[in-house]
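Only a single protein chain was left out; the remaining protein chains are all shown in position.
Letters A and B mark the chains as written, and numbering starts fresh at 1 in each.
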C-alpha cells in the first residue's frame, strides 16, 4: 500500500514536473538557430521543463515588456539590456536571483557587476556573453591596395593611413576606408576610442549630484573621429550614399568597419566576403586599447509563475559547459568565453578571432557606475542628438560639444538617484 | 467612337503614367531587390536589375519565419476586423447621420475621441483591459478591441450625409422602418463608400504591428508585419529577405482590391437612382 502511494506520488510529481513550460523572450533574431539548439539541449538535460521560444522585434520589445509587467503576465525568462535594466530593477519588476559565492565565481566579475544591486549582495540578472565592439577588415581590399594586414599593436595612425589608402574609385564605384559616420563618441563604437585614449567617463559624480565631463580627452577623441569624415574624407557621408556602413562592408566597398562581434552572423549572408577581425587600434603609446563591450542579461520578472524552472534555465544558459559549447560552436561568445576559445576560433576559422579574446582582457562596460542616474537614457539621448548634428555636417564639432554640455548639464540637474 | 484617341484622353493617360512612374519605380526596386544577393543589393551606386537572379531570399524567408502561417493569420484577422467595422460601423454611422435619438452627440463624440488620443498612451491601459478579459495571446485580443473603428464610422457618416434623402423618405412614408431604409436604400447607394472603407480598414490591420506584437506571444498566432519586423535585428536588416517578404505581402492586398474593385466602380451606382 505504502509503495503504491509512493508510486502515485511520484507519478503525480513527475506529471507536475512534465507540465512546466517556460517562456523565453529575446529580440536577437541572429541568434535564433543557436537559441533553438540551446533549448533542445536544455530540455534533453532537464526532462520536465519545456521552453517556448519567443522572438520579439526590437522595435516593440520594450513596449511589450512594459505592458506585460504592468499587466502581471510576463515571460519567465527575458533578455534585458543595460539601458533598461536599472529602471526595471528599481521598479521592483525583477526577481532577485540567489547566487552564493561559488556560483558568482562562475561569472566574469565585470559582466556581473552592473546587475548587482545596492551593496552588491543582490543579483537581478545573469549576464550573457560579451558583445564586444571590434574592428572588421575586408582583407581582399587590403591586399588589393597593398595595405599590410593589422597585427597586435596596430596604432591609430596606422589605421588612418590604411583608411586613406583604402579610399579610392574604381570601375564607377567608390570605396571608402572606414565607417567614421558611425563613430560618434557617445555611441559605444566611438566611445571605445575615447576610453582607449584615456577617457574616464563622460558623466562625473560630484558632491551635489552629477555633471557632464566632456573634457579635453573627449574633445580630442571626438575631433580625431570627426576628422575621418570631414578632414581626411576616408568615410562615406549620408550625401555620398544612403547605404548603412554594414551594407557597404557587405558590398565590398568599405575597408575597415568598426562595429561589434554580433555582426558575424550577418557576414555569413555574403559568403564571398573576405572579412577578418583586426586588433582594436591603440591611441596612446604603451597602453593597450580599451574597447567597450556590453553584456545583456537574462532576467526573471517578478510576475513569472515558473521562477524555479526559469532560474534553472537562466543558470544553465549562462554557466553550463553544454551551453558554452553550443554557443561557441555557433560563433557566439559564452558568458565566460575563455574556456571555449578553441571552439569559437574553429567556428570562425581563419577570421583572426584571437584578437577578440586579447582585447576582452582590457575591455570595459560603459556607464556601469552610472546606473542609478534616474534619467540616464534622456541624458544620453541629448548627447547623441547634439553630436549627431556635427556628425551629419550640420554643426561645427566644438559648438555641438558645447551644446551637449549645456543640454546634459540641465538634464543631470533634474536627475535623482534610483533606489532599489 | 474614337473617344479613346481624343487628345485630352491622351494627356490624361500621359500625366497619370508619369506620376505612376514614381509609384512603379520604388515598387520595382522592391521586387528586384528580392532577387538580389546582399552584396548586389547594397552596392553603391545601385543597379535596378539583379546582377544574378537568385530565389534564395524567398527560401531564407520561409526558413526564418513561419511565413505561411503568419500570412494566413494576417489575412483572416484583417478581413474579419474590416468586415466587423462595416457591420457595426455602417448602422451606427447611418443613425448618426440621419436619426434623432437620446445621447446622440455623446455617442458620436466618443467615436471621434477615440481618433484623437495617441495610441502610445492608451496602449498599456488597453493591454490591462485585455488582460482582465483573459485574452492575452489569443486572437480575441487582436479582434475584439478593433471590432469597430472611429475612422470607419466617421468615413461612412460623411458618405451617408451626402446621400439624397428622398428615397429613404419614400420608404418611410410607405411604412418601412429605418432598418429597411438603411438596408435597401442607403447601403446599396453607398456600396462604393462601403467598399472603400472596408478596403482601408483591411489595409490598416494588414500592416499594423505594434498592438499584435504586444498582445500575441505564440509564433503560431503571430501576424505578418511582426514577423517581417523580426527579420531585422537591432543592428542590421537583411534587406533582400525583407523585400522578398514585403513583395509577397503585397499580393493578397492586391487580390482583395481587385475583388472589391467592382464595387468601387461607378457601375454600382446608376445615376438614375440619384434623387
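In this text, contacts are C-beta pairs under 8 Å (C-beta built on N, C-alpha and C of every residue); 3 or more make two chains touch, one makes a residue touch a chain.
Please note the rule applied: contacts and distances are computed from a predicted model.
According to UniProt, the chain absent from the figure is "Lactose transport system permease protein LacF", selected among "Succinate dehydrogenase", "Cytochrome d ubiquinol oxidase subunit II", "ATP synthase subunit alpha" or "Lactose transport system permease protein LacF". Considering the intact complex, the chain excluded from display touches A, B.
Touch with the chain omitted from the figure is made, among B:65, B:82, B:187 or B:229, by B:229.
Touching the chain that is not shown, out of B:65, B:153, B:187 or B:236: B:153 (per the contact rule at the top). Checked against the full complex, the one of B:69, B:83 or B:114 touching the unshown chain is B:114. Remark: the residues of chain B touching the chain excluded from display are 3-4, 6, 9, 12-13, 15-16, 19-20, 22-27, 29-30, 45-46, 88-89, 91-92, 94-105, 107-118, 120-122, 124-126, 128-129, 144-148, 150-151, 153-155, 158-159, 161-165, 168-169, 172-173, 177-179, 182, 190, 192-193, 195-196, 199-200, 203, 206-207, 225, 228-229, 232, 237, 239, 242-243, 245-246, 249-250, 253-254, 257-258, 261, 264-266, 268-269, 271, 274-275.
Residues of chain A in contact with the chain left out of this view: 59, 62-63, 66, 69-70, 83, 87-88, 91-93, 237-239, 241-243, 375, 377-378, 381, 385-386, 388-389, 392-395.
We take it that only the chains that are shown with their structure count from here on.
Inter-chain centre distance (chain A to chain B, centres taken as mean C-alpha positions): 38 Å.
Partner chain B is touched in their complex by these residues of chain A: 23, 27-30, 32, 52-60, 63-64, 66-68, 70-73, 75, 172-174, 241, 243-244, 246-248, 250-253, 259-260, 262-263, 266, 269-270, 272-273. Those residues of chain B that touch chain A in the complex are listed here as 37-45, 64, 123-124, 127-128, 131, 136, 209-210, 213-214, 217-219, 226, 229-236, 238-239.
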